[in-house]
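Below, a portion of the complex is reproduced, with chain positions unchanged.
A, B and C are the chain letters, set down in written order, and residue numbers restart from 1 in every chain.
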Amino acid sequence: MAVRAAVAGASGYAGGELLRLLLAHPEIEIGALTGNSNAGQKLGALQPHLLPLADRVLEPTTADVLAGQGRRHDVVFLALPHGQSAAVAEQLGPDVLVVDMGADFRLKDAADWERFYGSAHAGTWPYGLPELPGARAALEGAKRIAVPGCYPTAVSLAFFPAYAAGLAESEAVIVASSGTSGAGKAPKPHLLGSEVMGSMSPYGVGGVHRHTPEMIQNLSAAAGEPVSVSFTPTLAPMSRGILATCSAKAKSGVTAESVRAAYEKAFADEPFVHLLPEGQWPATASVYGSNAVQVQVAYDEAAGRIIAISAIDNLTKGTAGGAVQSMNIALGLDESTGLSTIGVAP
Amino acid sequence: MAVRAAVAGASGYAGGELLRLLLAHPEIEIGALTGNSNAGQKLGALQPHLLPLADRVLEPTTADVLAGQGRRHDVVFLALPHGQSAAVAEQLGPDVLVVDMGADFRLKDAADWERFYGSAHAGTWPYGLPELPGARAALEGAKRIAVPGCYPTAVSLAFFPAYAAGLAESEAVIVASSGTSGAGKAPKPHLLGSEVMGSMSPYGVGGVHRHTPEMIQNLSAAAGEPVSVSFTPTLAPMSRGILATCSAKAKSGVTAESVRAAYEKAFADEPFVHLLPEGQWPATASVYGSNAVQVQVAYDEAAGRIIAISAIDNLTKGTAGGAVQSMNIALGLDESTGLSTIGVAP
Amino acid sequence: MAVRAAVAGASGYAGGELLRLLLAHPEIEIGALTGNSNAGQKLGALQPHLLPLADRVLEPTTADVLAGQGRRHDVVFLALPHGQSAAVAEQLGPDVLVVDMGADFRLKDAADWERFYGSAHAGTWPYGLPELPGARAALEGAKRIAVPGCYPTAVSLAFFPAYAAGLAESEAVIVASSGTSGAGKAPKPHLLGSEVMGSMSPYGVGGVHRHTPEMIQNLSAAAGEPVSVSFTPTLAPMSRGILATCSAKAKSGVTAESVRAAYEKAFADEPFVHLLPEGQWPATASVYGSNAVQVQVAYDEAAGRIIAISAIDNLTKGTAGGAVQSMNIALGLDESTGLSTIGVAP
């Protein structure tokens, strides 16, 4: 019997990408689709690229729609604004797999949550980045999953091997570029096409971006000691993609060979992370629309630093693809079911 | 037993897109991949988005590689520059399905070919645009298929219903915009990113573009009388997509309702062509990376003209997706096998 | 003594472009800058590219600010939403030059205004497209100027010579692409960068775009007889620029030479319109940020049509540059003062 999935927040970019993937997933049957301000509208007007769902009508985001009488949903995806997931999730029974694509359940440290999000901490769920040490096992059979942020996905995958192998000093410097879809679909002047085309600009500089504590959490866990993160996000003139450049001082004794070896080992059996051949560097276009991650790493001997760079599609591996990958694990399906490693390029 | 497919010209944009689709096709096994100047190189360096084929090495484009001893290929796709297909095709046996993605076998009129391409006409093969009247039947069981040009695909699908239903006068005026991938991967100054970003420009104005006779052929066949075409192509600052705006004087007695009815009838059973609800217009982003076609039509009463507009992905429905769709028909597979109607958006 | 200019609507795209030009104008001193919702804010936060005005504070758009006690303004530019100019203009004295960059005073036919804008017609002012036959003289010494729409600027300049010389039949077919700045700075979902990058899409199809009657007015005046216009605007993935493709059946006896001669004659003495050498076609990038217009024309003998194409910067020649050019004429300055014919490319 097919796995029935509901999507709360089907009119946004995360919800739309999730539906694109679920439509191609052989085990999934799409159940309720909900929105708030858009409830009652046809999906074809809101997500015109999802042709097979053009005539589906959005329902309101209520517990009744998601888990009420005659509404069998084996999985409920929450693609809601930060801070709204907890209230919905607590109305869903313990047997339903709830996959939260928002930030609510990512952080372990309640103080971090309160400092960066300004509200009470809702809790911590198994973290949906299976490539991290120990993460895959925690997802098997899970009934609650916190999908990582898009930047933390790109950064953690690029840089955890350096920390897990004890090669990098504890101060990470990260500069990442994101396509505009990462900022969502709510119209704001600085996100207009007229503003973003032809322009690169930073934002959230100086440690204030909400994804910073999540990166610290992941890299510190890999290192087994506290890692500080200087994170600068920049907005790039493209719809999709994140390119993350991560560097840290190399510990004494590190060589180009030891760095390469650590990365080869970390990703040897990973279906979605591709360590590129030496001399080839990631490009976001190469992973466009796919769940693949391109990684490359270099050791700059003169500066004494390890530089690791990753490219992901922020909406796929960075959000909806990561959610599906973790769902597959939780449900006992093959981890790659319904997910592609082939980018849409050029 | 899987259908084995060879791709001649695997390093270009058409070849790359074809491989992206074939990798997702459940009945296809990918055989030989060939190039000319790139023979001997790994595909990962040339098409970094095709992760599963990264270690495949290109072979030279020879009859031996495509159809020699121990080289079972049920289908050979030719993604070669115009004028090179005939020489290769004639070395392939009559039992192999040969799908030519170049122009060589599209035109029925040898004089047209000679005028627009300046060489001897190689012949005419069944035309791979199944949505045209009579075309699907001609593809069933075919062993040779001529894949349409990208512009003629967009234009013919947008406008044949108006001619097939006898609604439009015989002078068609067409302005279409294409993404830069339609111009191929050979580096030329005017195709540099620095030149194309932020710029719209026309080319091949005044009836000289090589796709003009192909449009005339298709629209005239639909009309049952000669149709003239004024075609102006423009280069748009995007990688993929064609938006085709087609108009003609409406014949006497035409109404908005009769136009709508003709289009609804033409596409009622088509799996890939989506006539949008009234008031919604096509966008190339909505069909990005998919085989879907969005069509909308209006009747401008003041000007007395029918305006039909289509959006396709030039590399998918306009080239490689159209090739796979026609292959499916020729092989007796379900026409939609391995093809998606879901765009990658935003 | 410098000419003092006020700008009502200084926070939008038209107002910002106007200020960019006025800052470089040797005869102009910038007076009051007004906004509505943005009154009280520094311009540096709203128009960060206008460095010399970063500390100027926006005032409210009132007659007092624009023309009150101690507020000498020789020129008042109105960069306001359509329908708001008349109320402001009537409070400004007859000695102030008022340049309206909105639509309110462009149309001669009150019925056209009412049909397309749905309100009472405010009147007709001298039309600020000096290149049109007779237009320059009407601007000399004028105290009220209606700046043309961006599309009508591109279309009229591309196509009036064909009509003025009696070469074209009376049914014009026009397809034009515009950058997104033409849609303004008010944030709307379909104008988000995520939506427009990588996408071409039409809008206002079928004769409903408000610029249609303005084109009809201009081309009919040039022809000396009614010309119908089928106009299809499309949104292109770029911030600035309009590419207008205009065609009509050629009258009997027309030749490539007679077409070329008509265009050479029309633009021989024009400082801003550049008829390109034969074989070279306009590109919006070439006129980026300049007041220049590139025009090319072809005669398609097979289709029997004249195709004229122009490229402008919609914010410069299409709005603010056209406004300054007309202001120069009205004030008796050299028409080119403060205006450039050099695009910012690549």
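The working rule: a contact is a pair of C-beta atoms (placed from the backbone, for glycine too) under 8 Å apart; a residue touches a chain by one contact, two chains touch by 3 or more.
Bear in mind that the values here come from a model prediction, so they are computed numbers and not experimental data.
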{"item": "Homomeric assembly size (copies in this file), of which only 3 appear in place", "value": "4"}
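Simple rule for what comes next: only the chains that are shown with their structure count from here on.
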{"item": "Cα-centroid distance, subunit A relative to subunit C, in whole angstrom", "value": "45"}
{"item": "Chain centre separation (subunit B, subunit C; CA means) in Å", "value": "38"}
{"item": "Junction residues of subunit A, two or more chains touched", "value": "13, 181, 185, 197-198, 239"}
{"item": "Subunit C residues touching subunit A - in the complex, by the definition given at the top", "value": "13, 179-181, 183, 185, 187-189, 191-198, 237-239"}
{"item": "Sites on subunit C touched by subunit B in the complex", "value": "171, 173, 175, 177, 179, 192, 194-195, 197-203, 205-207, 228-230, 232, 234, 236-241, 243, 245, 247, 249, 281-286, 288, 296, 298-305, 307, 309, 311, 346"}
{"item": "Complex contacts: residues of subunit B adjacent to subunit A", "value": "13, 16, 20, 23-24, 44-45, 47-52, 54, 181, 185, 197-198, 239-240, 274, 276-277, 280, 283, 285-290, 292, 294, 340-346"}
